[in-house]
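Below is the structure I would like to discuss, written out as structure tokens.
Only one protein chain is missing; all other protein chains are in place.
The first chain written gets the first letter, and so on, giving A and B; residue counts start at 1 in each chain.
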Amino acid sequence: MFAYIARRILYVIPIALGVTVIIFGLVHIAPGDPLNAVVPPDAPKETVQILIEAYGFDKPIPVQYAIWLGRALSGDFGISFATGRPVAEAIAGGVVNTLILAAGAILIGMTLGCLIGAIAGYYQGSWIDKLATGFAIAGVSVPHYWLGLVLVIIFSVEMNVLPAMGMGPGGAKDWAWDQAHMRHLILPVITLSVIPIGIITRSVRATVAEILTMEFVQTLEAKGLKSFRIFLHVCANAAPTVLAVSGLQIGYLLGGSILVETVFSWPGTGFLLNDAIFRRDIPLLQGVILVLAMFFVVMNLLVDILQSLIDPRMARS
Amino acid sequence: MIDRRTFGRGVAAVLGGAALTALSLSPALTKPAEAQGTLRLGMTLADIPVSFGQPDQGFEGFRFMGLMLYDALINWDMTADDKPSALIPGLAESWSVNKDDPTKWTFNLRKGVKFHDGSTFNADAVIFNFDKLLDKDSPQFSARQGSLVNFRIPSIKSYKKIDDYTVEFTTHEPSGFVPFQLCYILMASPAQWEKTGKDWNEFGKTPSGTGPWKLAALAPRESVEFVPFKEHWDTSRVPKLDKVIALPIPDPNARTAALLSGQVDWIEAPAPDAIPRIESQGFKMVANVYPHIWSWHLSRVEGSPWNDIRVRKAANLAIDREGIKALLGGYAIPAVGHVTPTDPWFGEPTFKVKFDPEAAKALLKEAGFSTDNPVNIKAMISASGSGQMLPLQMNEYMQQNLADVGIKIDFEVTEWNALIDLWRAGAKSPQANGAHVINVSYTTQDPYSAFTRFMRSDLSAPKGVNWGYYDDPEMDALLRTADGAFDPAERDAILAKVHARAVDDAAFIWVVHDVAPRAMTTKVKGYVQSRNWFQSLTSVYME
Partner (left out) sequence: MADTTPVAAGLAEAAIDDTQVAAKSRSYWTTVWQSLLRDPVTLVFAGILITILMSTIFADVLAPADPFKTNMVKRLKPIGTPGFLLGADELGRDMLSRLLHGGRLSLVMGISPVALALVIGGMLGLTAGFLGGKTNMAIMRTIDVFYAFPSVLLAIAISGALGAGIVNAIISLTIVFIPPIARVTESVTTQIRNLDYVEAARASGANAFTIIRAHVLSNVAGPVFIYSTSLISVSIILASGLSFLGLGTEPPKPEWGLMLNTLRQSIYVSPWVAALPGAMIFLTSLSFNMLSDGLRTAMDIRL
């Protein structure tokens, strides 16, 4: 068991290195002058040259990679081209803001997903099950950027009862868990929760349906155990799956909320990524992608380890 | 079988949890309280401009950061909304050019001016700030700040202190445009730079200039707060508000939503289609002509169809500018030249830029083209960008207009920064890939930005942004004469000739001038929208 966990942790190292190579390579195949974001259109050649040297773009690519990797390991992602401010600070702020959204979405996703999934699994084959399954499929089929827009149209444009964008008074800086700010959470969180609801519903339904046919449940019943205990058993057995799916969904949401954040102008990592792409802000672009990918890798790792702790049979070689 | 009711109870427990969650997220319809005398403003920028001296993010960076915190030797007069703004004395009380050697300029500095940190402004501070930009060996040299502004002062060769309140500038060659260049160089406090560990990034956290506003707080990407500098040297420019909070909201829809939901009191450039809604909800719109032109630059390299003046004129006559104005919610002025007819530089062109598709067809027929045998044009446009208004929709509209008379346009869409790169590279460069048009918009605030850089043949790409290799010896001569004119009236007269010649030559395809629409609550009072890219918030107050 512990050997498995150790192996699993060690395996992250080559993956992480591979990830850094991909990110660095991606950013450097990008067409266009990397200094566009910094230099105005008619800046003289000499100033441009000074900046090229200041940012180290005159060095060979492998050297640039080594320098970048070395600094990134110590948490230094460099200085944003566009703003002259440390990239790490921008990312830290963005991650917190996106986590607020992702946490809300996962909370709703787990609650509703387990609920609908459990009912559907229990009444497998009935019209309730068909309805729930259809709902789940709709959840994973919906383009969430469009759903967000539709919610804005209904609740902001037509009814004018909920704010359409932003994090509320004072923005992220003055964020508080009060009504004035929470109102701003409602639409983006609902939008983001639809996919986790769909995915969790599907897996819970399958798990519950499977467990109910298992021998031990039939045995428990034969023993005359109260059905509530059986319900608890079912929950305990479904937990690892729900946990795994939810954990992975948090990772997905953190990297995948870019479209929803764009719709709601939510100042999270997705917004930051969008900005970095369109302003060709290379240090920011590299930093954001790296942090999001690493977060995803670590979530995967945690999910695997937790699963193997709960259920040792899950430990794969 | 399991008892369904008991199973249901378990389900109910979970449901209860969900209900609690839903409850804590329930909407509250109360609006946040507003502080008295605080203006909350939504900018179009994606981020707060840098605060350490020379701002980034173009003219909006100057508007909402540079000219808030700092003054230049020469300032723009932002008090009038009925005439183009003029240059007025700033930290220099007066300036003059040496009659015997017109490359030498003497600036007499204002006495008794204090920086925000209490230190005194003098000639040493001027030299300090120019060294910061131009002297690589000075300890305060900042390549980043230099890259942001040095291209605006191409004439400056050297500078020296004469006495504590006199500075002399030497130019490469005689140029009457020097005041239009020096108005971009902002004066930061040398004492504060020493105090912040001689580090410009640190300085940016507690910046000190002589401007009417002091920086109170700055959260990157989120907000910036300014409070009045009560000791400003010009008492008429001491701000009336207690505080300005500016938020970067790059998406036009999001800005509109922020205004409608009461999150901000003022937004720059609302989404054009949302303007009726904004007005119907009791907000007011403010707009004014200002020196901006949205145009197509034409390639004049060999083989370009634009080398035929009939094609250039036809294109100018084919465009339904009123239609484009409607597209922009009515907030635009159809262009009849590079500047508006109310501008002293407009002159008296004989070619009338207007919508006359029949005349356009006739010209094209003369040139040998028709709708069946159209002129084929490749145009490079951006999907968004500073000052580009609604580039996709406007260009698509023009594409349709031009197709109707026999000019077929193919677009190559790039993002704004890439387009700037292509602009710099020129029409002959491999990146341009044979394009005949580049769609850019920019300021016409000073003669260099308005005319010289696009039309002087020695500023052809990659040396300058004469993207299309416009080459007209007579225009070159006119531009040089204008540059050498030191009397503003004489200079304006020559520039009027420059402009009339450009229009008669149909040197560009002129489309519209922006009017910088702003939407605000009726509580915002005292704002004067000057005919300038820069605006002053010092007269504004909240009712």
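We adopt the following convention: a contact is a pair of C-beta atoms (placed from the backbone, for glycine too) under 8 Å apart; a residue touches a chain by one contact, two chains touch by 3 or more.
Since the structure is predicted, the reported quantities are computational estimates derived from the model, not experimental observations.
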Selected residue (touches chain absent from view) among A:69, A:157, A:220 or A:306: A:157
Candidate in contact with the missing chain, chosen from B:73, B:148, B:182 or B:274: B:274
Listed residues A:5, A:69, A:96 or A:140, member touching the removed chain: A:140
Positions on chain B contacted by the hidden chain, ascending: 252-253, 256, 271-274, 276-277, 320, 323, 326-327, 383-384, 390, 392-393, 395-397, 399-400, 411-415, 418
Residues belonging to chain A that touch the chain removed from view: 14-16, 18-19, 22-23, 26-27, 29-32, 130, 134, 137-138, 140-143, 145-147, 149-150, 152-153, 157-158, 251-252, 254-256, 258-259, 262-263, 273-274, 276-278, 285, 289, 292-293, 296-297, 300
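Just so we're on the same page, only the chains that are shown with their structure count from here on.
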Inter-chain centre distance, chain A versus chain B - centres from mean C-alpha coordinates, in Å: 37
Chain A to chain B touching residues, read off their complex: 31-33, 36-44, 47-48, 50-51, 54, 79, 82-85, 89-90, 93, 104, 107-108, 111-112, 114-115, 118-119, 122, 152, 156, 160-166, 168-173, 179-180, 182-183, 185-186, 189, 212, 221, 226-228, 230-232, 235, 262, 264-265, 267, 272, 275, 278-280
Chain B - residues contacting chain A, complex: 1-3, 6-7, 9-11, 14-15, 17-18, 21, 24-25, 27-30, 32, 46-48, 50, 52, 56, 58, 136, 143-144, 146-148, 150-151, 154, 201, 204, 219-223, 247, 249-251, 253-254, 257-258, 260-261, 263, 384, 415-418, 420-421, 423-424, 453, 464-465
